[in-house]
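With one protein chain withheld, the remaining protein chains of the complex are depicted in position.
Right, chain A next:
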Amino acid sequence: MSSPAGVIHDIGYQRYEGERLGRGDVFLALYAASLRTAFGLGRSFKAKIFPWIIVGVVAIVGIVIMAIRAQTGEVVIKYAELPEVLGTLMVLFVAIAAPELVSRDLHSGVLPLYFSRPLRPADYALAKLSALVTAIVLVWGGAQVLVFIGAAFSVKGFGNVMNELADAGLGVVYTALYAVVFGSIAILVASLLKRRAVAAAAIVGSFLITGPIVAMFYILPSETAHQLAQLFNPASLVGGVGDWLFEPSSSNEELGIGPFGPLYALVALGLIALCVTLLIARYRKVSKS
């Protein structure tokens, strides 16, 4: 029954009777593809430049702190301070990655091809958001892991290493809070704008524009106003939550948050919930147009 070599047989159209994956697997496939997109993987060289410059800078900072820690044992920056110190870079990262993840799909008009499939608009939105959050945690949490490696070589005794590990772990959790707040704002803003450059500018703008409000509250002659000031900017908001979590007895009372720690946490959670709700509503609407 062997066919002669060199003959190409057109076997015609084949129907597919095999396995079809469910909602969870489709979500994971979109999430994994989006995580690659956030770093420009599988894309042109141009799409890789900016994310990898930021990854490079964060990695260098992490390596320097790790080296100092390993050589001298000195704590230059605490784990929880790292995402705050590198916060500007995080704003830049989401301003580059979020438009790449969602504005690009709006611009090319590919969304009807997604939403004519058994993929819920909310699943699309959440897969994109999860991918961005994961990307941030990988980069900034990665730097924290580097610092931990340096620390593990400098501290003596198993107990101390375990203490370091606990600190580093909390630091990564704190990074994740940054990632969720920054990511949900950035994805929401980008989902409203088709052009990637415009979306990037709008994301940076949404982080900058609230800066003066914080400054204004600091001018007011009231300590309570000072303590509430940081609520009005996403970066300082998460910073406030950090102060509450990691520095309950802050010596620097002047710029502190006073007794409002739980309020900061509540506002941060409320902001995340609001952004995610609006994001899902946005894609429900897009799927119908």
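Following the convention adopted for this analysis, contacts are C-beta pairs under 8 Å (C-beta built on N, C-alpha and C of every residue); 3 or more make two chains touch, one makes a residue touch a chain; residues count from 1.
In this text, contacts and distances are computed from a predicted model.
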Refer to UniProt and select, among "ABC-2 type transport system ATP-binding protein", "Altronate dehydratase small subunit", "Aminotransferase class III-fold pyridoxal phosphate-dependent enzyme" or "Gluconate 2-dehydrogenase flavoprotein", the name of the complex member that is left out.
-> "ABC-2 type transport system ATP-binding protein"
Residue among A:Ile77, A:Leu119, A:Ala168 or A:Ala186 touching the omitted chain | A:Leu119
Against the hidden chain, chain A presents residues 12-16, 18-22, 25-26, 29-30, 33, 42-44, 47, 104-105, 108-120, 287-288
